[in-house]
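Showing subunit A:
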Amino acid sequence: MMAGEEAFKEISQQEFLAGVREALGVTGDRLTPSPHSEPKRESATHGEYVRETQARLASRRMELVEQMDKMATTANWRVRRAIGEEEAIAQIAAIVEEVGAEEVALTDHSVLRRLSLAGELQERGVEVVVATTAEFDSRAAMHEQVNHCKLGITGVDYALAETGSCVLLPRRGVSRVVSLLPEYHLAVVDASQIVENFEELMALRRSSFLDDGKLSSYMSIVTGPSRTGDIEQTIVIGAHGPRQVHMLIVDI
Partner candidate 1 sequence: MNEDIKASLFVTCLVDQFYPQVGESVVSVLRRQGVRVDFPIDQTCCGQPAFNSGYHTEAKKIARQVLKLLANSEYVVVPSGSCATMLRVFYPELFEDEPEMAEAARELSRRVYEFSEFVVKVLGVTNVGAEASGRVTYHAACHLLRELGVNREPLELLENVDGIEFAPLRGNVACCGFGGTFAVKMASISEAMLEEKLSEIEDTGADTVVACDMSCLMHIGGALSRRRASARTMHLAELLANGKAAADGR
Partner candidate 2 sequence: MDVKTAQFKRNAEAALADEQIQQSLTRAIHHFDEARDIAIREFTPERWEELRERGRTIKDHTVANLDYYLELLSKRVAEAGGVVHFARDAEEVRQIMLRLARSRGIKSAVKSKSMISEEVGLNHALEEAGVEVTETDLGEYIIQLADETPFHIIAPAMHKSKEQVSDLFVEHLDEPREEGITELAGVARRVLRPKFLAADMGISGANFAVAETGTIVLVTNEGNGSLCTSVPRIHVALMGMEKIVPDIEDMAVFLRLLARAATGQRLSTYTTFITGPRRAEDEDGPEEFHLVIVDNGRSRLLRDAALREALRCIRCGACLNICPVYRKVGGHAYGWVYSGPIGAVVTPVMVGLEEAKDLPFASSLCGACRDVCPVKIDIPHLLLKLRHMIVEEKPSKHKNSPLAERLLIHGYYLTVRDRRTFALAHRAGSIALRAFACGGRVRSFPIPPLSGWTRKRDFPALAPKTFHQIWQERLSKE
């Protein structure tokens, strides 16, 4: 350790906040803020909101699929649709072939499990890497392996029709990097997962927080392929993430 470092003492939260209060001109401890300009639902009414929202969305399923398809296409997803599991698997196999992926990374997501996708692909001669640490010695090894795959296939947890985005909630069985490291990404969307707008998505996430007292560690809203405009403001598709993204909307 260096001398200067030992001497350094981090300022405490209390001290820091005292400075903020002083700047704000607040005296003493303040426990509650002035009322929020945008009144929010309390947890008591949240369950109700979730049920209402889900019912409303279910009643508009077809319309939302259309909107999702349209907006995702504008966001540069290559969108396909499938009705039923069989068609879904056939479509996925077609995409694997189209992108020329010999090795495919998968998350262990319920949507993919329901399709028995790993087995189905293996039967078709595709090398499948299920990206869970249980399968690897270390996380680094898992990342290396996923990095070698040309295509990553993930389920999604919500799809956002307003912007044509997929919402991924990494967790047990669902690695963060399958949608990131491979050159191609395929997101399999269950039609029932589509929400119409940000308000619904955020309110649903908030209700999950209010119910469980915590939020999952990570949520990623992905809207099309990775891109950059940093050289001469010319858009280049495929910066650090996938350069081509596919979406399969499955109505089972």
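How were these picked? Simply put, all candidates are chains of the complex that A comes from, given by their letters.
The criterion applied here is as follows: a contact is a pair of C-beta atoms (placed from the backbone, for glycine too) under 8 Å apart; a residue touches a chain by one contact, two chains touch by 3 or more; residues count from 1.
What you see is a predicted model, and the numbers here were worked out from it, not measured in a lab.
Trainee: Candidates 1 or 2: which touches subunit A in this complex?
Mentor: 2
Trainee: Hey, which residues of subunit A end up touching candidate 2 in the complex?
Mentor: 1, 4-5, 8, 10-13, 15-17, 19-26, 30-34, 36-38, 40, 71, 75, 131-133, 139-140, 142-144, 147, 162-165, 170-177, 180-181, 197-199, 201-203, 205-206, 209, 214-234, 236, 238-242
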